[in-house]
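The block that comes next holds subunit A.
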Amino acid sequence: MPEPLLSVRDLVVEFPTRRGVLRALDKVSFDIAEGEVLGMVGESGAGKSLTGAAIIGLLEPPGRIAGGEIWLRGERIDNLAREKMRRIRGRRIGMVFQDPLTSLNPLYTVAEQLTETIRTHIDVSEKEARKRAIALLDRVGIPAASRRIDDYPHHFSGGMRQRVVIALALAAEPELVIADEPTTALDVSVQAQIIDVLKEICAERGASVMLITHDMGVIAETADRVAVLYAGRLAEIGPVRDVIQAAEHPYTVGLMGSIPTLTQTADRLTQIPGAMPRLNAIPTGCAFNPRCTRVMDRCRIDRPELAARPGGRQVSCWLYDTAMEAADG
Partner candidate 1 sequence: MTTKRLLRSARTGLVMSTAAAALMLTTVAVDAETLRWARVGDALTMDPHSQNEGPTHTLNHHIYETLVGRAVDGALTPRLATDWGISDDDETVWVFTIREGVKFHDGSDMTVEDVVFSLDRARTTPSGMAALHAAVEEVTAVDDTTVHVRMSGPAPLYVQNLTNTFIMSKAWAEANGVETAPNFAAGEEAYSVRNTNGTGPYMLVERDPEVRTVLQVFEDHWDAAPEVTEIIYTPISEAATRVAALLSGEVDIVQDVPVQDIARLEQTDGIRVVRGPENRNIFFSYDMASDSLASSNAEGNPFASPEVREAMSLVIDRNAIQQVVMRGESQPSAAPLPPFVNGWTEEMHAFGDPDLARAQELMAEAGYGDGFSVQLDCPNDRYLNDEAICQALVGMLARIGVSVDLNAQTRSLHFPLIENWETDFYLLGWGVPTFDSQYVFDFLVHSREGSYGAFNGSRYSNPELDAKIEALATMTDLEERDALIAEIWDEVMEERIFLNVHNQVLAYAMRDDINLDVHPENQPRMTTVTFD
Partner candidate 2 sequence: MIAFILRRLVQSVIVMLTVALVAFSLFRFVGDPIASMVGQETTLAERAELREALGLNDPFIVQFWSFVARAATGDFGISYRLQQPVMELILSRLPATLELALVSGILAFLFGVGFGVYTALRRGNWLSGSIMTISLIGVSLPTFLIGVLLIWVFAVELQWLPSFGRGDTVYIGDWWRTGLLTESGRASLILPAITLGLYQMTLIMRLVRAEMLEVLRTDYIKFARARGLSNRAVHFGHALKNTLVPVITITGLQMGSIIAFSIITETVFQWPGVGALFIRSVQFVDVPVMAAYLMLIALVFVVINLVVDLLYYAVDPRLRVDRANARH
């Protein structure tokens, strides 16, 4: 098996607060292979964005990585010196944020922001950087890129701005792009275009993508594999087709109830009664147990670990405990 591009092992992210330490990510492990698109889904507050922030090293204090490891192409990056990590950001891991309206500094032209990013990471002349920037804008689908490059962000529409943001994230040709809900803030009409642009350009450059979203439709269309987060824990991970068609974790099953409409988001899981627990009130055992339709006694006591399943899938649920299955069988 080839070495994965990104490997996250038992990642723990904690927030110390005055009422004790909150564990926002609890032993999250997953890999992203070269050229792969990994979707990451979950309700708001499940820890999707935190995972992205932890990988790129931009957790906001007082949040901190309290355990686990993050490897990028065989190099451990979660404990790098600040300056070394900075060199990885943008150059090897790019990031696209949710809201294109606020992601761009309003006081600088697109050209200034692009060339600044390019020249931070690649030793090229101002002129060359500008040339690359124009090409990049052209590639992400900005019409008349050579003219519009000198416009300020507010001159662009939301969709166009997100294209600019994608161009910026890809400006230094990173190997991995973390896209944190790249379409949520956009008009429905342009969402698909943006996803297409992102997917195409990454594929073209061989960059892997970690696509964070709560839009199952996007995942279904775009991702190779999908990871499902619940209350800071990975519930299930596996190839998109398999997970969608035959979800194993009861939570995922509920989540997939929203798929048929495609446009519906997973924000409101009317299918599953109750709400995701707050971080300071995660029940013992399986975090999902109070809402689970198939809850067992054990779920309330022991926490299920992520366990391998056939077809490259992994699930953390006692339903699939090998010992149990063996006992059942």
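By our rule, contacts are C-beta pairs under 8 Å (C-beta built on N, C-alpha and C of every residue); 3 or more make two chains touch, one makes a residue touch a chain; residues count from 1.
Selection rule, in plain terms: all candidates are chains of the complex that A comes from, given by their letters.
Quick caveat, the model's predicted, so the values are computed rather than measured.
> For subunit A in this complex, which listed candidate touches it: 1 or 2?
2
> Would you pull the subunit A residues touching candidate 2 in the complex into a rising list?
Subunit A residues touching candidate 2: 56, 58, 86-91, 94-95, 97-99, 102-109, 116-117, 120-121, 152, 154-155, 165, 168-169, 171-172.
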